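The other protein chains are all here in position, but one chain of the complex has been omitted.
== subunit A ==
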Amino acid sequence: MTETHGTVSAAPAVRPTRRATYEARVRRRSTTVAALSTAAVLLAVVVLVPMAPGWEAVKRSFFDAEVFARTFPGLLNAFLLDIAIFAWCAPLIALTGLAIALCRDVRSPALFPLRMFGAVYTDIFRGLPVILVVYLIGFGIPGLGLPRPWNSPYIWGSLALILVYSAYVAEVIRSGIDSIHQSQRSAAASLGLSEADTMRYVVLPQALRNVMPANMNLLIALQKDVALLSFIGPVEIFRQAGVYKSLMANFTPYVGAALIFLAITIPATRYADYLLNRQRRRQR
């Protein structure tokens, strides 16, 4: 029995099947085509872009190696502030988003105002550009003449991000709650579990796991939108790049800032894709 099995599984290693040969040939050909077309595009960029009339000027003002070397450490340092703002906003967004999502799921008539509030909240904050909320709250509330430290743009800028992003997170979580099949609720109800326990122990754990990749994407967007706070004061990386630009009359610091963002967001995006793919595989 074991012997027979051994020879059967060893067979393809000795002589590939007709299909394996065919697929290997197709694979080789598509790799070659992809390599050639990529090379052609790169060549065109390298040859054609420098032929543009303004290329020399652009090279000087955006890709100045000396300016880059002098400003990069300062930009990195300013980026720490972006990370800090992100770090305190993210957990607050998660909690607020969850609370709003739960508000929208309450069934009891006495709690109807809560349900209403959840709907209005998500409508408003998903319907506004983030920058507008940052301006309105970031300038509006300190304008009330609050004493220090309550006039800090950090507080109100963060609040703006939390309000907007928790509306998105709430919608994502709600879609996750809706995705849990009614039969799960039936099973919980048939065991005598209360609505609250059904939500907490049966529906939510599954829902949150399902929407994990979608929430990862929101986190990545948040990481970028932290830069919007620069418009109301905090000298984070985008603002710091602007300062350097004025100081040196050169745009290279913006390119440096872009690279720093990408260094964070590209791995994070890949990780979110990985989570999504793994989940698709699991659900199949």
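The rule is simple: contacts are C-beta pairs under 8 Å (C-beta built on N, C-alpha and C of every residue); 3 or more make two chains touch, one makes a residue touch a chain; residues count from 1.
Everything below uses one rule, namely that contacts and distances are computed from a predicted model.
Novice: Considering the UniProt annotation of the chain absent from this complex, which name among "ATP synthase subunit b", "Amino acid ABC transporter ATP-binding protein", "Bifunctional protein PyrR" or "Thiosulfate oxidation carrier protein SoxY" applies?
Specialist: So the chain that does not appear here would be "Amino acid ABC transporter ATP-binding protein", according to UniProt.
Novice: Would you indicate which residue among A:33, A:95 or A:187 is in contact with the undisplayed chain?
Specialist: A:187
Novice: Give me the subunit A residues in contact with the hidden chain, please.
Specialist: Touching the chain left out of view, subunit A contributes residues 183-184, 186-194, 197, 201-202, 205-206, 209.
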